[in-house]
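So the structure is just underneath, and the comments pick up after that.
A single protein chain has been removed from this complex, and every other one stays in its place.
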Amino acid sequence: MQAGIIKARRFGPYARLVLKAPQIAQRARPGQFVEILISGKAAPFWRRPFSICRVEKTTLELLIKVVGPGSNLLANMRSGEFVDIIGPLGRGFTLRGRGGMLLVGGGFGAAPLLFLAERLRACGRQVEVLIGGHSREDLLLRSSIKLTGASVACATEDGSYGKQGKVTDLLIERLPGRKPGWTLAASGPRPMLAAVAGIAARHEIHAEVCLEKVMACGMGICQGCVIKVGGAYQRVCKEGPVFSAQAVDWNNV
Amino acid sequence: MQAGIIKARRFGPYARLVLKAPQIAQRARPGQFVEILISGKAAPFWRRPFSICRVEKTTLELLIKVVGPGSNLLANMRSGEFVDIIGPLGRGFTLRGRGGMLLVGGGFGAAPLLFLAERLRACGRQVEVLIGGHSREDLLLRSSIKLTGASVACATEDGSYGKQGKVTDLLIERLPGRKPGWTLAASGPRPMLAAVAGIAARHEIHAEVCLEKVMACGMGICQGCVIKVGGAYQRVCKEGPVFSAQAVDWNNV
Amino acid sequence: MNRTRPALNVNLGGVKLRNPVLLASGTCGYGTELLGQVRFQSIGGLVSKSITLQPKPGNPMPRVAECSSGMLNAIGLENVGVRTFCGEKLPEMRKLPCAILANVAGSTPEEYIEVVEYLDGRRGLAGLELNLSCPNVRRGGMEFGREPGLLGSLVAAIRRRTRLPLWVKLTPNVTDIIALARAAEDAGADALTVMNTLLGMRMDIQQRCPILANLTGGLSGPAIKPVALRMVYQVAGAVSIPVIGVGGIETAEDAIEFILAGASAVQIGTATFRNPGSAEQAVQGLAAYLRQSGMTGVNELIGAGRK
Partner (left out) sequence: MNRTRPALNVNLGGVKLRNPVLLASGTCGYGTELLGQVRFQSIGGLVSKSITLQPKPGNPMPRVAECSSGMLNAIGLENVGVRTFCGEKLPEMRKLPCAILANVAGSTPEEYIEVVEYLDGRRGLAGLELNLSCPNVRRGGMEFGREPGLLGSLVAAIRRRTRLPLWVKLTPNVTDIIALARAAEDAGADALTVMNTLLGMRMDIQQRCPILANLTGGLSGPAIKPVALRMVYQVAGAVSIPVIGVGGIETAEDAIEFILAGASAVQIGTATFRNPGSAEQAVQGLAAYLRQSGMTGVNELIGAGRK
């Protein structure tokens, strides 16, 4: 499907794109993603997956970090241009329970958390978001997340903003003394997710993590994106990208 | 080499691009061409050859007809963008003799003739240019050629402008009674060039033709663009694209 | 200009299809994964991923690597096994409004035969396709599909066990594709699928190791199209059973090239990953091409480009 870009903003190595894509926007759930066929000089062969960061009635927003040729081309697109997009894909966060939720995001992993925070707040649930990054510039979507009514705390490794250290340090600080019913959701780099899983296990709190894996099809047909979950291979693009943290075999992702 | 586009004008299936390319502009001769590596969606693998249509001190101009993916991407480029270009390539018109010259062009074959007319006029030689095309819109570069001081006559197959018929009909009309020393140069579709060669032979007048052939390298290294000239294979990109019409084996081009 | 609709239907060794475009094995899962992405009523059929006797978990990760105009895969024949296939997958697959073929793999002749016997006569199966690119555990890992003798005896043995139309899919990693094609035909194959993937590799220059855990994988996508087309041309000239062309087909133009070379039908593989509409668009484009050429049907086009 062709989707028109109606807003495009570039900042540092990041870009935010708003796309007109009613069919996707209407069905999307937090944690789901889209696959984009990128064209241009040195365009990659496969589509590229990006989390849905927010939806309005007929539009959806993406947060792109430039890490290679595909993301670079995409991040430089301008409003008025079109992208070839498929979605929504995968299984999002379950939103199970009614209690409060702690969301932990690292780098562009914050993207699905904005969408998640919005949905949770719309159900009237309490939301606390912990955002981490190398330095201030990598603390993404802070103000957008605050606007949902969630509380936000930050950590940077270089100490340029918020607590100095890792976002998981923040989590360890904040976790004790939570009422039962609170759950965790996390999205970000693999080591951060593994750490979150460990912390959740120690605190016996339900946690869901949004994983990433190189994807050839993104639609569950190639079996190229599997990880070990509960002892068997599962597809990140189909059974995931959101998994229960406890079920994931962290030595095999 | 990267060359910036400093002017781009699109009209119908055609475009005119002016590029900043001092090293090429300074060495170029009429009939020579450049090879452009085109990028973008569905960009072709090989570079694409285009005749140099005009040069100023540091710039050169191209005339592009959209016939496929490569020419389409190129014709839609905008001023401020860059192209990857190699040139000048091939052997141009010899400019031999001192007499007047009749130039015969069909479609975008007019491109090298503008450059040729300019150079001939700069030497003070008399130039008459015959331009043909399917209809009025395909009579390219008329006014630019007139500005060189050359006289211009046109033929269209649908009669929408100038004489109705083929440009070679015009040629047959104009040729008799020329003073000795006049020579011919032609550029355009293969059948037109073959017809010009025949006419030139009958009138015993020296003619040079600018040929086209699919080119893998454009630099004389692959032997993929050969035609039979004087009984042996010659490379259109190196020994050509301009050949003496008499030497070309017209059954083997 | 011919005003009537050109006939697209083909008969591929007993498999009758409304049009000559199928989805290739391993690139359309069990079909149902693509509901919503592919309009099955507009394509000819689909071939299941390779089915083995026992369920297979597949190879360790990474299993895929991106390449210029293509990709490598070393999925390792991950599949549910023939019993679950018949019990759970096939009942869903036969609801899809197109022909369904099962692709069969194994590592011993007995395994192939058991799978084929299990599949024989199942409702909703239009035919079988044999994937012979599997290493033969008995013969030191040599693939069944790379030695004409081995291939012939396996196909002959299977041929006796089923009345289903039998397609044999050839591997391109051989010196002489014609010898293999003839061996398959002589052994009773009803049609030949040409071709499977080219064996390839990629290195990770950061980690300094092969990208695929399996070291090598199969190259697919537009990169391999010229090789597939050459093999289709060679095979179609050497056998008298239908040839189904596969390898790098993305568009109607690609499909037409294969049909001109002698293919009676085509399969779309990797293209579905980039554009799930590829197969349907190829059907539409093929119909338009036949109309514009004044042809009454695809049969007129088959092999029309051969010299």
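Annotations
Each chain carries a letter (A, B and C) given by its place in the written order, and its residues are counted from 1.
One rule holds in what follows: contacts are C-beta pairs under 8 Å (C-beta built on N, C-alpha and C of every residue); 3 or more make two chains touch, one makes a residue touch a chain.
Quick caveat: nothing in here was measured; it's all calculated off a predicted structure.
The hidden chain, counted over the whole complex, makes contact with B, C.
If you put the hidden chain back, the residue from B:R47, B:K65, B:R125 or B:R142 that touches it is B:R47. Per the touch definition above, the residue from C:E92, C:E117, C:D186 or C:E253 contacting the chain not shown is C:E253. Subunit C residues in contact with the hidden partner, per the touch definition given at the top, are 65, 67-70, 72, 146, 173-176, 198-205, 208-210, 215-216, 219, 221-227, 229-230, 233, 248, 253, 256-258, 260-261, 289, 304-305, 307. Within the complete assembly, residues 37, 44-47, 84, 86, 214, 216-227, 232-233, 238, 252 of subunit B touch the chain that is not shown.
Just so we're on the same page, only the chains that are shown with their structure count from here on.
Annotation of subunit A and subunit B: not jointly contacted by any chain, touch as defined at the top. Core chain by CA centroid proximity to the global CA centroid: C.
Subunit B has its Cα centroid 55 Å from the Cα centroid of subunit A.
Centre-to-centre spacing of subunit B and subunit C amounts to 48 Å, using the average Cα coordinate of each chain.
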